[in-house]
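Selected chains from the complex are presented in situ; the others are not included.
Should a chain be cited, it is by its letter among A, B and C, assigned in written order, with residues numbered from 1 in that chain.
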């Protein structure tokens, strides 16, 4: 049995981790903590857990966490994880960090997009980007996982096979038009995410300046082995859970011999993946195909030089806590779907 | 033309007042103010008003408001109106107060339910409860209107004819099970009214202790000419606008001669009302019949000793700003539907 | 392992059964059928099941079902189950029927409320009402379970302890004001359950004439050992899953010694129940406490002679398919929470 702790247990990702791990046959939740004014039973914070878990959620204390846990999930806001990682690593704990703090290789980009100094350059270099479909082997023995962002998960999985294996595309033409539900905005109350504001509304935000864009660029560049710079426009849609990313990319004009079907390329690329499902040509997944699951479903349409790819994930599962548990399963040599299906 | 000011222009009731008054042929909006950190164009606060109104919204200044306006709408949170009413009345202005500050005759009840000292007992006695269907004559010449709460409007209109004119009912048996959309909770951000919390959820709150209950009791008691004490359970429903109140009341056991139909009683009672519509027996209105309008629609079913009455209103219109404009129309001898239909 | 069949696999209850049973460690789904124009992979009907189950869904054929299954779930519309029960029972199969066909003891009431002749009076008398909290012992060895309706489950669990054990209440005063999400209306397309109709709307329907009312009356009467007749007003609320029932009941006037707390009575009554949770006095559950689970959560407030009880369930789980699986677990001596937590 793995003894785990969750720091940041009161956010949406933390709540979702509790929910998953309560059903995971190889896990015991030993510690729950969060920025909280006073200690409180987690079942009084989330009444849905009444009768299922009675742990006290308290302010995080690295020593206590280290004493009780083998693995720590950091479900913290961006910039808060750096305060915990160094001590936990020193104590020999394995960490899955759901924040953005250890995702970007280039500190200057991190500091620009998150508007804060990075405080832990030392450990940054040990962090493994926790996207199993790309980094499974490195994840196995990682001490520190930088669990991918929700938008990057949807975007990278939609593009990885094409970007790494098909040279007929103009990688400067990538457009990612993403639509996300409101849990993606977190639980901190602000006016624009009030029900009466977001309901019956629709809006784009951080158009081409969203902090997940450099994360997408970094990973696609690695896969393509050249610099890739996408256009990325996220939208807020009035629903609770899920991301649908509509991706547009063009073939290089003049190239004629692209007769391999992308669908078959994608099917091969993801052949052994437990959580990626590829649809037949011109069939597209709907969000509900994946909400409540750890799946990423992908549909593709080729229209001559224009290609449209749609990927869907549950932002709290494959886009956050589900993927974190998938990473844990890999790290502990458990069946990858354990607790997730 | 009536020169009006709105204090509290940035809340839902204030926004709705602007929206109505922009189309009202006899009104000029002269002043917009609110608790705000710095002056700002109202069309920058509510971008929907771009190109339609360019007034600056600033902190409220009683002198300026008095200098420019004949009538002032106070669309403030409960307990804030008392700070403005005395000076505005002294300056000879007419006031329509959408808060609860001048609704309850009994100060001790006000102080108990709103948990604050009342600061303006002097003017309380001049306030007229702004429910036109009951107090139209007094509204005409009032200086200070206490505009009714949203739940009380729905509840009182559902019960007024019966309570005042039919003695066959057990007035101790009244149950009001009310369902409200989220604009009723206001615009101040708190966790429980976030989209991702309220969406796909349903909850009762302040069960039998809601601050609108004494307002309902006060008015029904007046109409019945005896003490009436209702059971009142409000619920939050995931939609933006509207209240549906399901009212249960019983006939006194033993009484046999109740053969007058309530539907005809209600139709007579509301015969000349421009904003009340009564349905045939056992036909009930849906919320959408009134959303976006100032109507209150009512359906009734008599089952022997049990009677069920359902009333629906738009909480921001008949339940707040629409009713306020209806009151203004009455005060200024304008056609009562002007600007409202 | 239990070999099960689902007849009516394409409705919401059928889909939910598949979803639960796919994760149930002691079940193999052997047969899926429905009123369908031609055979189709279930994963083509519900694309969310792609890669998880590949069974063909075909028109139901009693012989094939009998040959392959030990237990059959009938997730059919009311009045359709009667066509399958006799043959399946004859073939020695155990049946859990989610329709209303075998719930009402009094055929004349069934025929009145469902407006059809009952075709299988013979087997009606063997049917056990599948509410484990009341009939667990009989369920164990039943051949035919009449799985309770969603509203009745919420209503009966909210009232059972009080009605059976506390004689200080006026059982003629019961009012059940219930609010349900749209999956309760089924998947057959009609105008009033279209998104653009039901969204931002709220309505009562079948006020005091809903077909679930006699089911509630029947079971409460049994528990009270006298005739109980409730007032029952169901409402449609714009959300997908869940029922919240607000129940009002009065103490008999004059009775003084009701100092036993209902909360403690309820806690005792449901002490060993795996799926009922009682809140402290005047604390009420929200719908989200139970959505996605098989729990029924109950909150109680006593106000002198007036008592308010609120119960919440997921209509597709404790209100249908979850309860059906709970019944199956009981019938097969499995842990009652297996596959449900």
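In this section, a contact is a pair of C-beta atoms (placed from the backbone, for glycine too) under 8 Å apart; a residue touches a chain by one contact, two chains touch by 3 or more.
Everything quoted here is computed from the prediction, not taken from an experiment.
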>> Of the identical chains, 3 are shown. What's the total across the complete complex as given in this file?
In response: 4
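Convention: only the chains that are shown with their structure count from here on.
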> Whose C-alpha centre lies nearest the centre of all protein C-alpha atoms?
Replying inline: C
> What's the call on subunit A versus subunit C, same or different interface residues, using the half cut on shared numbers?
Replying inline: same
> What is the distance, in whole Å, between the centres of subunit B and subunit C, each centre taken as the mean of its C-alpha atoms?
Replying inline: 39
>> Between subunit A and subunit B, what distance separates the C-alpha centroids? Give it in angstrom.
In response: 46
> By residue number and range, which residues of subunit A touch two or more other chains?
Replying inline: 200
> Considering the complex alone, what residue numbers of subunit C touch subunit B?
Replying inline: 173, 175, 177, 179, 181, 199-205, 207-208, 231, 233, 235, 237-242, 244, 246, 248, 250, 282, 284-288, 291, 301, 303, 306, 308, 310, 312
> Which subunit C residues qualify as touching subunit A in the complex?
Replying inline: 23, 47-48, 50-52, 200, 277, 285-286, 288-290, 292-293, 297, 341
> Residues of subunit B touching subunit A in their complex?
Replying inline: 12, 181-183, 185, 187, 189-191, 193-200, 238-240
